[in-house]
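Data first, discussion second: the structure below is written as structure tokens.
The complex is shown incomplete by one protein chain, all other protein chains being positioned as in the whole.
Per-chain residue numbering starts at 1, and chain names A and B are given in the order in which the chains are listed.
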Amino acid sequence: MFEDERERSETGSIDRRRMLQTLGAGGAVVVAGCLGDLDGGSNESDADIQLLTMGVGDNIEGFFDENNTAFEEEHDVSLEFTSVTWDNAKQTVNNRVDGGQAPDVARWPARWIPQLVGKDALEPLDDLMQGEFYEQFYEGMAEGCKYEGSYYGVPWASSNKCLFYNKDVFEAAGLDPENPGLDTWDDMLDAATTITNNADTPALGLAGAEAIETGSQYYHYHWSHGADLIDEEGQPVVNSEAGVQALTFYTDLHQEHGVTQSSPLSSTRQDIRQLFENGSLGMVIAHVYAGLNIQEGDADFDFGIVQVPKGPEGRYSLNTVDTLAVLSQSDAKELAHDLIEFYYDEERRFQYSSNKGFMPVVQSVGERDHFTESKVWAPFIEAGQYARARPKLSNFSEFNNRVVLAIQEALGGQKTPKEALDSAQSELEEMMG
Amino acid sequence: MAGRNRSTLRTVRVYGVLLALLGIMMFPFYVMLTSTLKPENELFSSPVTLVPSELTIEAFLSVWGQTDVLLWVANSFLISLGTVVLTLVLAIPAAYSCARNDFVGKRSFLLSVLVVQMFAPVVLIVGLFDVITQAGLFNTYLAVIIPAAAFTLPFNIWMLYGYFKTIPVSLEESARIDGASQLQILTKIVLPLTKPALVASITYTFLYAWNRLLFVLTFLTDSAKYNVPRGVFSMVGALQTDWQMMLTVSVIGIVPLLILFAFLEEYIVSGLTAGAVKE
Partner (left out) sequence: MGTVERDTDRPTRIWRGATHLYHNRWAYLLIAPAVVFLVSVVGYPIVETFRLSLYQSPADSPIETYVGLAHYAAILDSDVFYQLLWQTGRWVVLGVAGKTLLGLLIAVHLKGDIRGRKFFRTAFLIPWGIPYAISAVVFRWIEHPQYGALNAILMKLGVIDQGIGILGNPETAWIGVVVADIWIGTPFMAIILLAGLQSIPEELYEAASIDGARRWEQFRYITLPQLKSVIFIATLLSTIWTFVSFDVIWTMTRGGPINTTSTLVIQIYQVGLENGDLGRGAAYSVIGFLFLLVFAVSYLRVYTRGGDEL
């Protein structure tokens, strides 16, 4: 049966793909007809505008419910709200773009902008990103939405990192919980060694599992040792002397000094954060969210937050910006602008940032006492000066995956840090041509 | 006397094996169930508590109050039932045809049916998306039912084919002599004899559609049409994932299934005597 199909399509001179596709679709329509429409005629979405976002936990669901309804009433339209999981977000949106079913407005990480722009799938927002509207954002974040001279998104959420430490554990190990002295990586290692020798709790959370975030955790070490991921020409430079030093330090924390939780190769960033939140870890590099979570829960320990330690060549805090983007397929672009402006009402931005645990992107929001006066938020606002983003590469996830493999090889003792980074480098060179 | 001892011994052994197997098979479920009944902060204690320090139904209450779990269950049912009906309507005639006739292309037919399953759905989904949207089915229940049926069809055809073959042709012939039509023979004689296989087929198809996240995730955007897995995974947050709620919804999702299994079980037992005919 498949043979017939293929033969027929080869003799035809019209676009084979289109024909087969139509044929398939025709068959599916027939089936649909035979079964009767189970949905009572609601085929495609009949909403006036579709908003897609990712990872809406129960802490923010109410925010969207309430405001989407308010928007619907204000503009007398219907809005369809979809939240997809982060794991599937990129694929789902790409499938929908390819299939002509793109949402009108979507949350889209700035680092994924090049990929969709390459497909002509994003609408430039230059006419929106100017004047007063533009000036409300922190400049670095607004510029993070720019690609090839145009703004393809409006900053929506941002995150960065600090070092959390458990004051109770520090005290139990004989360290001063109020002056932890965690300025450099070596300071951190000293404290970790003391904790390992004097307390039962594992001293330091180290991510090593096969996951995107393992890269995000490691890059702090990489950058602060003076190493880079790509050079100005966009070529990989992961195996520099400094890079080898950084990875050596990272793996030695586990192999040589044994100051980490057990089995880091199976620990994701979420695992170590969770351990810290439950008081089972001395230190961890994490988002502001970890702190909010501990405050909210009924944890029975005290914690402190300091900046990510400094390396020989500086201090960095990995910064990620997500945007709100308009898809070019949208036939409701004006309404899409209205929706964006609606959500950038200052009060709504405040609600969002404070509920969700993402860093404010709007300056006037970030300057509110809620953030500057808070023990948890303040260090993160301060960390803004150390912000560093991942390189903007359209194939960054492939790049990142390869680096994570090298981290794992070194952590697992299969290769020395140098060997691991050297083979990553040569494969990355090949990949990026 | 000796015979009775032996049979008692045998019963004990059967129960022993069954209980041991049950223990192994239930352990993960036990972990899952107790995780929904523990206070939330106990989920991530190290080492974990095997027996909850206290039992609480807080997670169930918050799932009940905060999520559309009933809607998800109802949608799952609708999608699963739709898939079962569509699959059986297509599979029964095809399987019967193959079991009763020896025609050219039968072998290739049975083999090509399997081809559908030999591609990883994660790649096929790209092309499937075009088919679904071209057919105007995007965001309808059929967008999930149709692909699910395509993937359950192969097993159903093979399973039913194998069973139809074991039913003696003589039974059908005598009915035909009595003047029964082709359709009557199929529904009144063949299908009742195939009950165990039908139950297995239905169970498989129903659960396949019940557990499938990928199609719902890709082809449905309307949250009013979410099924249980999609509902569960809508709780995976960017920075925070409410594991306890996820597990609780999953546990709730099993309850209607268990009722259904128990019901089907009755059916298997009643169909047993008839099903035991074999050449």
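Worth a mention:
Note that contacts are C-beta pairs under 8 Å (C-beta built on N, C-alpha and C of every residue); 3 or more make two chains touch, one makes a residue touch a chain.
Worth saying up front: this structure is predicted, and the values here are computed from it rather than measured.
Check B:37, B:63, B:84 or B:150 against the missing chain and you find that the one touching it is B:150. Touch with the chain that is not drawn comes from one residue among B:128, B:144 or B:220, which is B:128.
Interface note: of A:265, A:299 or A:381, the residue touching the hidden chain in the full complex is A:265.
In the full complex, chain B touches the hidden chain at residues 11, 14-15, 17-18, 21-22, 25-29, 31-32, 35, 43-50, 89-91, 93-94, 96-98, 100-101, 103-104, 107, 109-111, 113-128, 130-131, 146-147, 149-150, 153-155, 157-159, 162-163, 165-166, 182, 196-197, 199-200, 203-204, 207, 210-211, 213, 228-229, 232-233, 243, 246-247, 250, 253-254, 257-258, 261-262, 265, 268, 272, 275-278. Hidden from this view is one chain, which touches chain A at 1-2, 5-6, 9, 17, 20-21, 23-28, 30-31, 90-91, 94, 114-120, 208-211, 261-267, 271, 275, 280, 394-395, 397-398, 401, 405, 408-409, 412, 414.
The rule we apply is simple: only the chains that are shown with their structure count from here on.
Note for the complex: chain B touches chain A at residues 40-41, 44-46, 66, 78, 82, 86, 108-109, 112, 115, 125-126, 129-142, 145-146, 217-218, 221-223, 233-242, 245. Chain A contributes residues 1-2, 21-22, 24-26, 28-29, 31-32, 35, 37-39, 42-45, 50, 52, 54-61, 80-88, 92, 95-96, 98-101, 103, 159, 270, 274-275, 277-278, 280, 287, 289, 293, 297-299, 356-358 to its touches with chain B in the complex.
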